[in-house]
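Heads up: the structure comes next, in structure tokens.
Of the protein chains in this complex, one is absent; all others appear in place.
Note that the chains are named A and B in the order they appear, and that numbering of residues resets to 1 at the start of each chain.
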Amino acid sequence: MSQVTMTVNGKTASGDVEGRTLLSQFLRENLKLTGTHVGCDTSQCGACVVHVDGKAVKSCTMLAAEADGATVDTIEGQAEADGSLNTIQQAFQDHHGLQCGFCTPGMVMSTAALLKDNPKPTEAEIRDYLEGNICRCTGYHNIVKSIMAASGQDVGSIAAE
Amino acid sequence: MPKDHGIGASPKRREDVRFLTGEGNYTDDINVNGQAYVHFLRSDVAHGKINGIDTSAAAAMPGVVKIFTGADFEGIGGLPCGWQVTDKHGEPMQEPAHPVLAQGKVRHVGDPIAAVVAESVEQARDAAEAIEVDIEELPAVVDMKAALSEGATKVHDDLTSNLCYDWGFVEEVKPDVDAAFETAAHVTTLELVNQRMVANPMEPRVAIGDYSRGTDEHTLYTTSQNPHVIRLLMGAFVLGIPEHKLRVVAPDVGGGFGTKIFHYAEEAFCTFAAKACNRPVKWTSSRSEAFMSDAHGRDHVTKIELALDADNNFIALRTDTLANMGAYLSTFAPSVPTWLHGTLMAGNYKTPLIHVNVRAVFTNTVPVDAYRGAGRPEATFQLERVVDKAARELGVDPIALRRQNFITEFPYATPVAVEYDTGDYHGTMDALEGLIDRDGFAARRAESEKNGKLRGLGVNCYIEACGIAPSNLVGQLGARAGLYDAATVRVTATGSISVMVGAHSHGQGHETSFPQVVAEMIGIDESQIDIVHGDSSKIPFGMGTYGSRSIAVCGSAMVRATEKIIAKAKKIAAHLLEASDADIELKDGQFSVAGTDKSVAWGDVTLAAYVPHNYPLEDIEPGLEETAFYDPANFTYPSGAYACEVEVDPETGKVTIESFAAADDFGNIINPMIVDGQVHGGIGQGIGQALLENCVYDENGQLMTGSYMDYAMPRADDVPFYAVDHSSQTPCTHNPLGVKGCGEAGAIGSPPSVINAVVDALQSGGHDVTHIDMPASPSRVWAAMNK
């Protein structure tokens, strides 16, 4: 066991971890931040995406020890200070970009990373960017639409609500 | 103007807030004080005799609480099968035992041999590695035809063969069907495979067992679509726990798609072990484990023949299917290739003579059961493929051939036992033609060809039977349960309402759509109404969510319970208004006396019910809470027409979906936004089946597609935006809401149009390809073009 300390959603958090403790485990088990989900064991589904030092990473494929000293942002820290949904979250709700909600934290975190680098992505850029985020419920239609809306694009012309 | 509240409106989903902020409460998010963790040691061979299990070294490992093997479950019931199919000779199906932990033999890769309960997951896994299992590997039965051949190794030694049942439907008409083929002007024949699928909800299964010695009560937290069904099956048939001592909780569930209907060994194990170990026991499946322990779907091999007369009317249909059951009978497995498949073979057409033969087969593979659509996608795929092939053979327009044979009068009794109440197949086809620019297709094809690509357009229709189902009917068909549902409407003194529903929401948005109905009926704001689901201790009863039944069956129960509430509230209002019950009208949350301006508000009435100072206590009880059970009179029959346009890269065989359009008739619609979302998701899965997904075993029964590295899940860039229309609405005639259900349509309706489009594209390139099996992966398409 060794101690790690990181800034999670703006607050300092520390805990004892084993060498093998994954960042996803540390968040879920030590910090009880269960919004970060685990949907696979081959690093493909993206349910676990969080930001480490501002970059999207799969928290299931990073050791907690590797994040020692880092700034970590998770789904729990995304809403506005007053608790209301942020622009991305609100767009997902407005456009029915989620169903069971299991992939959703990863989708929101990936979207946040995308829009930081590319504030007005095209449909093709969004679909390409989501390669590592699998959703089984939505057929992606409303996720892509939500992301376009979150980036301020007009989605009225996209077939069906 | 779309409505902004009540039935037909699309309010934002209220469940979204917790999911979007990380506050969902999924089963793995639950931790019970003092819990231990279980790791299952699973078979790595497909078939083997267990000569011995030595757990002594493992038991001494750090952190181990207790190790269980099949021996610990001797005398305890096996996992039950909820549906008994009777074969064409009137005999019951062969039904093998399905132990919680393997006894004597393992029968598929992933079959649990032992379970280690330890202080941590990793310790449990360490100890599991130290268990010594002496397994004598036996030849594995994988291929269904081989499984039925003379002298094949038997999956179950105590059964007479690997044949579960040989089902003929309707057996009496077989001679007439055969005779029609003799005289047919044209017969189209197609042999195809509806490949094995893995449902893959993004949340892997989880089970936590808890036991209180003080109260002798068991609690199971589980990722289930139907907690009451699990309580019934596990309590009554496996562990012998009285239902009132067993609470089953399915909190937020991250998708189901059928595979979370069934009662699984891990649920029974955790419940059992919690008592045996005297502490809570938790199991969280890994995705790799899910691939070898979640029930799979589909896996049919079919020959279908369509007979037409000289005017291209369908005169008879004949099918012969092998359906894989896997190694054991999962909860509803036998019903899928029979009553959920054979009864749909009429499709949208007035084919007068139909015979369906299905042989269900045991193999050394993971059990196969319902996966989104369950039987109906298999029926739709073969029918819509053979119709398309017939159109090509006859040189007629595939839409025209379909239209010519459409059923147009309702109710319509099919030759395969079901009676369609309503539908308008020309209407949905018209809607589809409005979505696709068919006239512009030739130009688009020419454009693709200029770029060295082939372009194809495929269409299909579908019909499905949803809202499963009338209990007396399914009872005759072999169901060992009733298929009603239940709801309790609990009104508080201040007029707000909790509705306890038996349906479970795991993505379908019931928490938003169900209140829309009650709000509309009473005329109060939706925000006054909450749905409670997923906890057997809070809900009267429920058969759960599958078969697109939630709104049609449970929603109907909720309507009935709300009607009872309204009836009672009117009596109270009549008393308060000093009028007669019969004169009371309810509108916009106000009770008024017809023809007067006397009225009293909803809240006044509910308050009176709980503060009955001025109240007809001699006539009615205080309080305002009603329960209704609803058993449907028939299935519902959503239908639709779908179209897909693809581009094929002839150099690589890669298929790209250029557009996808769906026109559905779901009857009345409560929340259009949610309905569209259901259709989108179904189409995504249908495209997945058509182009990407395939669960493959090698000849030794090793699972070749055990992770997302080899099992191709559809991703955002595999699919386009979908054009969806549900303007064609023929309300269901036999449920109070006129709804039909929409959960499975997309998955049922989409695969044939994709494959029809691929075949169209290949033929346009001069390739002699009349069929391609799913998934139409690049390598398969390329092979088909280069055979």
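Going forward, a residue touches a chain if its C-beta (ideal position, glycine included) is under 8 Å from a C-beta of that chain, and two chains touch if they have at least 3 such contacts.
Heads up, the rule we're going with is that contacts and distances are computed from a predicted model.
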item	value
Omitted chain (choose from "ABC transporter permease", "Carbon monoxide dehydrogenase medium chain", "NAD(P)/FAD-dependent oxidoreductase" or "Iron complex transport system ATP-binding protein") - UniProt protein name	"Carbon monoxide dehydrogenase medium chain"
Partner chains on view for the chain not depicted	A, B
From A:N30, A:S43 or A:N86, residue that would touch the chain that is not displayed	A:S43
Selected from B:C466, B:V600 or B:M713 as touching the chain missing from the view	B:M713
In subunit A, positions touching the absent partner	2, 18-20, 22, 41-44, 46, 49, 55-58, 60-63, 65-66, 68, 110, 113-114, 129-133
Sites on subunit B contacted by the missing partner chain, in the whole complex	122, 125-126, 129, 286, 288, 651-654, 692, 694, 696, 704-705, 708-713, 777-779, 782-783
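By our rule, only the chains that are shown with their structure count from here on.
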item	value
Chain centre separation in whole Å, for subunit B relative to subunit A (CA means)	29
In the complex, subunit A residues that touch subunit B	20, 28, 33-42, 44-45, 47, 74-76, 78-79, 85, 89, 92-94, 96, 98-105, 108, 123-124, 126-128, 130-131, 133-145, 158-161
Complex contacts: residues of subunit B adjacent to subunit A	10, 12-13, 15-24, 26, 28-29, 122, 200-204, 252-255, 257, 286-288, 435, 506-509, 672-674, 676-677, 680-685, 687, 707-709, 713-717, 719, 721-725, 746
